[in-house]
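Pasting a structure below so you can have a look.
Every protein chain of the complex appears in place save one, which is left out.
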């Protein structure tokens, strides 16, 4: 029976800041990590977006089904991590959005999600950074 | 092109506790921060409320549209931060609620959200606390 496989990390720098209006959420966080030489991190965001692209993984077909919404949303929660893929900082995050009536949609965060306003906290992790590689069982890029 | 603007903080005291039944969620956290001399923090809550007031920001009109629900809800997630506004600890948080069928609504947390039961963890941040000031682009009170 498989077990939870964990790796221990040390806490590095802790950042709190504002996301830039009009920019892609994922790309702006990846750019920040590249510039700050962050290879592994945990982060969360609250705020608002002017459009969003989210996906849900089809576990049978092993592909993401994505939905692009050209509308404003509140970012109720967005939790994610940074690790390495092909040697560069790579974001994996899930996001929950609410519309004008408070109705919610959520899933895997994709690019083409544009920031209206947002507050991020990002905890750098030091220690051996994890690398994402293809996992045969799920078809996902996971940590080995 | 705008960039993510981050500030580095040190970790101060870490608190875990119970929210007081029958009291306003935001006010009870603000009161705790005032008493403990906390000027900057990150926190999250899980629990339940007996009524809730949430809002979604109308990005065109630049006003919050709020909804008040006089019903019990599970607090599926509530993520927020504490910083200074007019020199006093000020809460910014987003909340996700679920009703008896598991159906969800979410958005910006407002006062007049009354705790039934709740568990909070709050990480104090030390370093220069951020002050909220009016942002012309969004109409929101953001960190400069």
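Per-chain residue numbering starts at 1, and chain names A and B are given in the order in which the chains are listed.
Here is the rule we go by: a contact is a pair of C-beta atoms (placed from the backbone, for glycine too) under 8 Å apart; a residue touches a chain by one contact, two chains touch by 3 or more.
Remember, it's a predicted structure, so these values are computed and weren't measured experimentally.
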Message: Please identify which residue in B:52, B:93, B:109 or B:122 touches the non-displayed chain.
response: B:122
Message: Touching the hidden chain in the complete assembly: which of A:35, A:111 or A:138 does that?
response: A:138
- prompt: What residues on chain A make contact with the chain left out of this view?
  reply: 1-11, 40, 42, 54, 56-60, 65, 67, 77, 79-81, 92-96, 104-108, 125, 130, 135, 137-138, 140, 142-143
Query: Which chain B residues would touch the chain omitted from the figure, given the whole complex?
result: 11, 13-23, 28-29, 31-32, 36, 44, 46, 48, 50, 72, 74-77, 96, 98-104, 116-117, 119-122
